[in-house]
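For reference, the structure discussed in these notes is given below.
Yeah, one chain of the complex is gone here, protein chain that is, but the others are all in their spots.
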């Protein structure tokens, strides 16, 4: 499976990474290099093998339903590039989204 | 009998499936210890986990899991002892992690079924495809600034149950009845408060249309409809739109739409146009959710009585009409209120008073059963006063009105206002004597055969007694004296 430029563009868009037109050929060949190398996995017979999802094999531990966090509005907002109008910086903000 | 829409090319059937997002009732969020309360100061109920900060990890709230299991049991559904959380990846301003933790391949609850009641008295079973747990996103505010959207993450991470129905619904009425019933079950279970205005319950409505005998055609999803009435309207509006598209020789495109409540039409959601590719994969921060069968049994044993069972009991044990039983079980609070009024009393009498004057009183004074000025104990006391002849039915209505105004016990009001029914025969006889003396001519007429005048004497006597005379005694004594 080899990536064409349209796919590279689509993947970059899905990943929200800007890619300039002149970067595309290099990126495409790098990604294809990696994917071509990964292709060797297809040679492994994995019939009937249960996929291994994560590192841990134990079951989830259930937490108690108690309020133990939150109430730290200013700490949560402290690193925000734009936390709203001065004096009322209680929000994160982004360019207006039209729904 | 069945619901259809007429188009230029003939009759169309509507196929509807609902995806309901129900906020789980819990103190803390699904994967963090922040509070879930509604209406707090923006970003005040946010932990670093909810805001997707570097290095933050999810730890699941056991009560949210229990609530999902209770709901599954209430929906007569398969409880999956092994389930898993997956990440649904997409970028959005109010999705801090860049993914939603949800359950994709292995939901906690599998197939189930609920019964809905329709206006014509018929019932229908609606299949439940699945229920899964997931986190809510934050909230974007678009109207606070001319060029910016503001983000409040208070909801981010709150536990939701996504409850997916089979495409078994065939009319706006059925969709409304399904949502009503689902909401009723959730509220009985105490697993979701069902508050649609606050967004605790939101419906995504999948609608398609077809000609009789056809398979399914392309469906569209109308997102986030937040009232039962709007769900019913959205179904019809979307169905009519699709019929127009098909009949114009075009194809309905599978897409996500919004219901414009002011115009009563659905429109395409531009912001979600970008091709969906959620790249689901198992969340590596969360091992599988493995439930203990004994724990599930324990939850089952602790379930409250559900509306269907309660309704059947009211009809069977209390002898109520199916309609009264339905009305009294719609809300868990009403049923509980009713049962404490009916306890040790005539259940039918209790039902009549509740569905009649009591509900009217709530309406008139703008109260709900939860904050009723008349307690169940006071209403019960009122029924006792009727039973022991302290109050006539008419007086009791007056007393109930006063109870709504003052919140006082009926016995107190009877005392204060001297409303107590007069049962002293001597006192009644004295009044009757007065009335007969004043109306000697009418007495003569009556005695000469004009029976109809009996009502006149009753009225005069009651009037003279300001309505407090015991009607039976007044009747009996009048008959004796006039004879």
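Letters are used for the chains, namely A and B, taken in the order the chains are written, and counting of residues starts over at 1 for each.
Criterion: a residue touches a chain if its C-beta (ideal position, glycine included) is under 8 Å from a C-beta of that chain, and two chains touch if they have at least 3 such contacts.
Basically, contacts and distances are computed from a predicted model.
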What is the protein name, per UniProt, of the chain that does not appear here: "Glutamyl-tRNA(Gln) amidotransferase subunit A", "Peptidase S26 domain-containing protein", "Protocatechuate 3,4-dioxygenase subunit beta" or "Electron transfer flavoprotein subunit alpha/FixB family protein"? "Glutamyl-tRNA(Gln) amidotransferase subunit A"
Chain B positions in touch with the non-displayed chain are 48, 51-60, 87, 89, 91, 93, 96-99, 149, 151, 274, 277, 279-281, 284-287
Touching residues on chain A - with respect to the absent chain: 1, 3, 7-8, 11-19, 27, 30-31, 33-35, 37-42, 44, 46, 49-56, 58, 60-61, 63, 72, 75-76, 78-82, 92, 94-97
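The definition used in the following text is that only the chains that are shown with their structure count from here on.
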Between chain B and chain A, distance of the C-alpha-averaged centres to the nearest whole Å: 40
What residues of chain A sit close enough to touch chain B in their complex? 10, 13-14, 16, 53-73, 76-77, 82, 84-85, 90-99
Please name which positions on chain B make contact with chain A in the complex. 26-28, 32-35, 41-51, 59-65, 84, 91, 93, 140-142, 144-153, 258, 269-271, 274-275, 277, 279, 282-290
